[in-house]
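Here the complex is missing a single protein chain, while all its other protein chains stay put.
Chain naming follows the written order as A and B, and within any one chain the residues start at number 1.
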Amino acid sequence: MTRITAWRRHPLARYAVLIFALALVGMVYAAFVQAGKPADAALAAGKVDDVAEGKSLFVQHCSSCHGMNAEGVTDKAPTLIGVGAAAVDFQMSTGRMPAGAPAPQVPRKPPAPWVNETTTRQIAAYVQSLGGGPQVPAPEQVDPKLGDAGRGGELFRANCIQCHNWVGAGGALTQGKYAPNLNEATPTQIYSAMITGPQAMPVFNDSTITPEEKRDMIAYITQVRSQRDPGGFGLGRIGPVTEGLVAWIVGLSALALAAIWITAKKRQKS
Amino acid sequence: MTDNEHEIEQPDERVPKRVIGTPAPGTSMLGTVEASDTDAEVPGVTLQDEDKARKAEKIVALCFTITFLASLAFIVSYVYFQVGSPEATGTSNLALGSTLTIAILGLAVGIVIWVRQIMPKYSLIQERHEMASAEPDREVVADTFIQGANESGFVKRKLLRRTLLLAAAPLGLVPLVLLRDLDNSKMSGGRFNEVLRHTVWGEKNKEGKPLKLVVEGTGQPIRAADFNSPGSILSVVPEGFEHDLNALAKATLILIKFRPEELKAGVRQNWTHDGIVAYSKICTHVGCPAALYEQNTHHILCPCHQSTFDAADGAKVIFGPAARPLPQLPITVDEQGYLIAQGDFDVPVGPSYWERGDAERAAREQGGQA
């Protein structure tokens, strides 16, 4: 056996290879990220025209459904003129757009590989340039720390829970549609959804529910969804359906097993 | 089932230990051997093997000790963990609950092992007797009854019997009469219908003007020009009644903004303002607030029993158990552009009831005259 073979068969060898491979992947990734940075910096400095970039991305990725000029295609996709940057930001950052297979409702999913903050901003800028519409909210507009959860809770109960449930666990709508779970939605996405009304969701514009009130609602949603369930496992926080299931499947089965044990006749050991 | 409790004696000397595909001895259909009771002092009572009992005693003692320790831990947890925030309460609940569960479980398991391994096995037999009493006893009772009935004179003295019945009849009504004031309003039954037919939207505010529509939760009046995004919905309550639950139970609205071309024939156009339509939020089935609104299909869905209404077509029922559309409230704007009610609903809102009758027809006839 040569020395190399001996090393190769050393118990630690596999770990060493693994670490080496991981390090390599990390370095390659870091190199690519480095390469990407100057472009971002250029964009931030406004050196590249977002609208023009956005238009070319739009033509490439979106126009097959929404039309070459975002005018919409009957029975296929709505017009995007006037929907605003907020709608684009919401739809793309939640992975809903570009849409996948046809379904009663386009689900939240991991964004397509080409979708990132930059491309989203560029397409948003392009769509905004077409006919205005709601803008993406500024970070302090959606900062839960600045909101009043108590007041937000009242508004949330008045306007949101009928579809999204008390804690935003979601619920069913007609014909296979549903109100999604809000647990993954970022504050910006929650805000954008309210002002743009994606898919079946109605619009809550800023002139009737003010931006401050929306921030209160975001404060309530984020506080309640992240708080601990003091009574044990939350059982999905969907109410009595799961509680009933647990009562029967866990509670009653456990007691039936206890009854069987208590009354079992002892078998003679052979 | 009982089947599982049995085992069989090895049926045959030549029977191998186990053949693949057949039940192992000691499972299901194969019979049983219970501990034999030949050495019992009392028939049907089989004493346990003393060695095993001694071993079991140790396990039981361990269980009881666990209970002792867990109970102490419960008391310590009660003193140590305070409640308040969900975080703190969660920790307290976990500590108290788990110590309590362990303590009780220890006791339960201990006692079961005690019964099963230390107490003797019993197979005692007790006689049963027919539930019916013996015939002579029945006869004695019957005779006694007859004798007593005759002694009392209840049969013979008609006047006594009849006046007693007469006396009992109204007395039986007394508890029922006492319940009359359960209805605090003490109104006559005929007025229930009148009350149910009206909501506060028919009333005037302090300035004597029609009530404004205000946003539920903030109490802000709504300028029609602000409620301008098609596909919008708002939950709306009457000005001045934001916290009056009795009023809200009938008067809560959903306000929906349409593009003018979306409205269909079912909507009373002169009751809308600039594509803004107000419907009662109270479902006509059993009264849940129906407000799941899909802006792309204009469906309003009630979450309780899934009645579905077409908001673009006068909220007519398109699915589910509700039989009538959500009533539309006549609205308009005041001089400052705020949305106000033109008046009350023309039909009762919410679930149906006996006295309701065909209120729609009455409303139509009235509307025709006007």
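Here is the rule we use: a contact is a pair of C-beta atoms (placed from the backbone, for glycine too) under 8 Å apart; a residue touches a chain by one contact, two chains touch by 3 or more.
Criterion: contacts and distances are computed from a predicted model.
Candidate names were "Thiazole synthase", "Acyl carrier protein", "Amino acid ABC transporter permease" or "Cytochrome bc1 complex cytochrome b subunit", and the UniProt protein name of the unshown chain is "Cytochrome bc1 complex cytochrome b subunit".
Note on the undisplayed chain: of the listed residues B:98, B:218, B:296 or B:342, the one touching it is B:98. In the complete complex, the residue from B:71, B:193 or B:296 that touches the missing chain is B:193.
As for the chain not pictured, it touches chain A at residues 104, 148-151, 153-154, 157-158, 161-167, 169-176, 178-179, 220, 223-224, 227, 229-235, 237-241, 243-244, 246-248, 250-252, 254-256, 258-260, 262-265.
Mapped onto chain B, contacts with the missing chain fall at residues 2-3, 6-9, 11-12, 14-16, 18-19, 21-23, 29-33, 50, 78, 81-86, 89, 92-94, 96-98, 100-101, 104-105, 107-108, 111-112, 114-115, 119, 122-128, 130-131, 179, 182-185, 187, 189, 192-193, 195-196, 216, 235, 237, 243, 245-246, 248-250, 252, 281-282, 285-289, 291-292, 303-307, 317, 319-324, 350-359, 361-362.
The working rule: only the chains that are shown with their structure count from here on.
Mean C-alpha position of chain A lies 34 Å from that of chain B.
Of all residues in chain A, only 151, 154-155, 157-159, 162-163, 171, 173-175, 177, 179, 197, 199-205, 207-209, 213, 227-232, 258, 261-262, 264-268, 270 touch chain B in the complex they form.
Within the complex formed with chain A, the chain B residues making contact are 5, 7, 25-26, 32-35, 86-87, 89-90, 93-94, 97, 108, 112, 115-116, 121, 215-218, 220, 222-223, 226-235, 256-257, 289, 291-297, 299, 301, 303, 306, 308, 319.
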